[in-house]
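Only one protein chain is missing from this complex, and each of the others stays in its spot.
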Amino acid sequence: MPEPTRASLESQLEQLLWDESLSRRRFLGRSAGAVALAGGLSSFLSACGIAGTAEKNVAELAKLAASVNHPKVPIGDWTFANWPLYVDKPVLRQFDQRYGGHVKYVEEINDNNEFFGKVRPQLSAGKSIGRDLVVLTDPMAARWVRSSYVTPIDKRNTPNVVANMSDSLKSPPFDPQRLYSTPWQSGALGLGYDIKATGRELKSVKEFFNPEWKGKVTMFLDSQDSASTVLIGEGKDPATSDLDAHLAAVETISKAQKAGQFRRFTGNDFTVDLTKGNIVLAMAYSGDMVQLQADNPNLRFAYPEEGAILWTDNMLLPAHVQHPYAAETMMNFVYEPEVAAKIAAYVNYIPPVKGVREILAKTDPEIAENPLIFPSDEQAKKFFSYAQLSSPQRQELDKAFAKVTGG
Amino acid sequence: MRLKNRSRLIPWYFAAPGLLWLLVFFLVPLLNQLNVSLLTGDPEAGYELTWAFSNYTDAISEYWPQIRRSLGYAGVATVIDVIIAFPLAYFIAYRAGRWKGLLLLMIVLPFFMSQVLRTVSWQLLLTDNGWIVSRLKDVGLVADDGRVLATSGAVIGGIAYNYLPFMVLPLYASLERLDRRLIEAATDLYASRAVAFRKITVPLATPGLFAGSLLVFIPATGDFINASLLGSTKQYMVGNVIQSNFLTVLDYPTAAALSFLLIGIILVGITIYSALLGTKNLTEAAG
Partner (left out) sequence: MAATPTIGKATTEVVAPAGAGDRTATLRTWSLGLWSVFAILFLFLPIGVAIVFSFNEPAGRFNFTWQQFTFDHWLHPFADPDLARSLKNSVLLAVISTVGSVALGTLLAIALVRHRFRGRGTADFFVFLPMATPEVVLGASALGLFLVAGISTGFLTLVIVHIMFTISYVVVTVKARLQGMDPHIEEAARDLGASEWQAFWRVTMPTIAPGVVSAAVLAAALSVDDYVVSSFNAGQTQTFPLFIFGATRQGVPPEVNVLATMLLLFILAMLGLNLGVQKALARRDERRAAH
């Protein structure tokens, strides 16, 4: 390790000793840490606690949002962190050509939690994470907003977003005015199945528990995905269901699991099991099913008749963002219907931009007619969103679900 | 009194850079994790140091199935690898003639293709309706309505597959060092190949066997890719739990406590194992 400079040691000491919310116990711990720190190399042990991500003052964030001002500056080199294969690359080159500068596009987000785990220390230390735009799924985006890990968007720089955003996405519970987040793509959770193996159409959440498919069903490993779907099946709205309701849903899954109903709990890897015929029914993402159908026309995706979870991946400006104008310009750019159409044709999820379907109807009618990419209005009414669980609640749910899946 | 009175500092010139690297980038961070394992709290409120040794007992009681499974899977996979690797290493060392170099190369080569990609390939090979599983059903190794994927067998097989080269190479190295004339002399003496094999080859191969077992067993206990791709959550190992506590649940203290438990179990296991095999010094034999 390069010898820690005196200045940084001192600033750490200061940080340790003068943190505002210093409980007595923590103070003792930290003082002990400070002694160790003074010891030199083991400065490292000083982090005797791990700072929390508790809700900071959301009102303050809102105040910040009211006065946000990201002036137009020339776009230089800036960084966009996204999931792999989540954009048609020529779109990025087009952006560079039109606005100048260069977007460093990093496909580094493989998992919301994992990415959060990676940048969490910088965020909680109040430092820039070095990315100007990140894409996170609803519950994680909500967590970032709650913890003030975001920078408000200067809407003067994003007129297309204001004009073209799908109405249904305009006020999610975690960000009712879309001050901090802009949808990138949406997708639904539903039933993915092989009609040749089932011999009939499947339409209900109940099918996940139908003994007919015993041992040939997969559900999602994500506790909230699986529990919310079960809640919808019971006629409840997951968004307004509390932790206990979620835990009860986990209990329902647990019973079926004990009876040998489920083969596995998966992430995206349900795709292999389903295409290879290891299972007949999977809890599935709509976008993946569009891609799988290309290889195996017997595969079907159905929105459960009880309703489906609609998740959205959101673009966020992280706190202490360095190139807000560039990031906002990108948001604005991908909300041009022509650009959004290109992305939709490539990723096959539900685009959040109005007018895309009309464009694709001319260029790529097959996609324009696909109900998985452009769900009907009737279907859109039956979309639900996740409950807003706090981190400890989420942890409790995760632990309960882990017991079921690992049992 | 090996080197007469040469400067006593010389070994340190050689050892210091490497040791320092490990000290700064391995030991210090690890000690910090020891600290983390004694914190309590939750991700939103933060964690603070309460010397919570109960984290360890809690972790054991909560994750005992996974810990047991890890040790069991890793143990069985190690035994399978010995069975596959010993004849292979023996063949390469003594019977391969001019093919020796090529064979060794073939053993190392799989390392250079991404583990994830190879494991996904196994997923494709072992599908329920696939050729391999059908044949296994024909010969009765798998029940007619049975499967291979999402079972303990698949995970153990995957682990054995992944770490097989780690067993072959040290076994080969120790067999190759063995003087063939010893065996010949022994064959004359005992007049039985079987006895010669047991009395000469096996004991002399022991260091290789020991090193190979460690190189397979240790990473195998912490493995999680096989369990997550070839198994199901019912086959999750302690590696999966550590991974998810570090990255998903953000329960750092539990993750850290489990890590130290795992390191501790491994060290104790190695000590017992080396005593059983009669190797004086465990790190000596690891070489």
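Order of writing sets the chain letters: A and B. Residues in each chain are counted from 1.
We adopt the following convention: a residue touches a chain if its C-beta (ideal position, glycine included) is under 8 Å from a C-beta of that chain, and two chains touch if they have at least 3 such contacts.
If you're wondering where the values come from, they're calculated on a predicted model, not measured in any experiment.
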*Which listed residue (B:T40, B:Q115 or B:S152) would be found touching the missing chain in the intact complex?*
B:Q115
_Chain not shown: contacting residue from A:N296, A:T363 or A:S376_ = A:N296
*Just one of B:I67, B:L164, B:A227 or B:V249 touches the chain that is missing; which is it?*
B:L164
*Touching the absent chain in the whole complex: find that residue among B:L27, B:A45, B:V202 or B:I272.*
B:L27
*Since one chain has been left out of the picture, which residues of chain A touch it in the full complex?*
1-2, 4, 8, 12, 43-44, 46-47, 79, 81, 83-86, 89, 104-110, 114, 118, 121-122, 125, 130-131, 267-269, 271-272, 275-276, 288, 290-296, 347
*List the residues of chain B that touch the chain left out of this view.*
2-3, 6, 8, 10-15, 17-19, 21-22, 24-30, 32-33, 36, 84-85, 87-88, 90-92, 94-98, 101-103, 105-122, 124-125, 161, 164-165, 169-170, 173, 177, 180, 183-184, 187, 191-193, 211, 214-215, 218-219, 221-222, 224-225, 239, 242-243, 246, 255-256, 259, 262-263, 266-267, 270, 281-284, 286-287
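Criterion: only the chains that are shown with their structure count from here on.
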*Using mean C-alpha positions as chain centres, tell me how far chain A is from chain B in Å, no decimals.*
36
_Under the definition above, what is the set of chain A residues touching chain B in their complex?_
1, 23, 25-26, 29, 32-33, 41-42, 44-45, 47-55, 111, 113-114, 116-117, 120, 147, 221, 263-265, 269, 272-273, 276-278, 390-392, 395, 398-399, 402, 405-407
*Provide the residue numbers of chain B that touch chain A in the complex, in ascending order.*
24-25, 28-29, 31-32, 35-36, 39, 41-50, 65-66, 120, 123-124, 127-130, 147, 149-150, 228-229, 232-234, 236, 244, 246-252
